[in-house]
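Apart from one protein chain that is not included, each protein chain of the complex appears where it belongs.
On to chain A.
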Amino acid sequence: MSAIYNAIFRNNYTMLGAVFAGAFAFNMGYDTVMNKVWDHHNRGRQWKDIRHKYAESEDDE
């Protein structure tokens, strides 16, 4: 408990670093989850889902 406190919160600069690192990790996780939610909600409607139907005609070009 106090080890965490001493390592992260004792000094302002370590806390700031931890906050920014946490923000970075949170952003990546949040983006991933939200993209999954979006793809799940719109499954079957996006180009990447229906591409295989038209892929042949695209090769002719």
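Structural remarks
Here, a residue touches a chain if its C-beta (ideal position, glycine included) is under 8 Å from a C-beta of that chain, and two chains touch if they have at least 3 such contacts; residues count from 1.
One rule holds for everything that comes next: contacts and distances are computed from a predicted model.
The unshown chain of the complex is recorded in UniProt as "Cytochrome b-c1 complex subunit Rieske, mitochondrial", chosen from "Cytochrome b-c1 complex subunit Rieske, mitochondrial", "Translocon-associated protein subunit alpha", "LANO_0E00672g1_1" or "Trafficking protein particle complex subunit BET3". Although one chain is not displayed, chain A still touches it through residues 1-2, 4-5, 8-9, 15, 18-20, 22-24, 26-27, 30.
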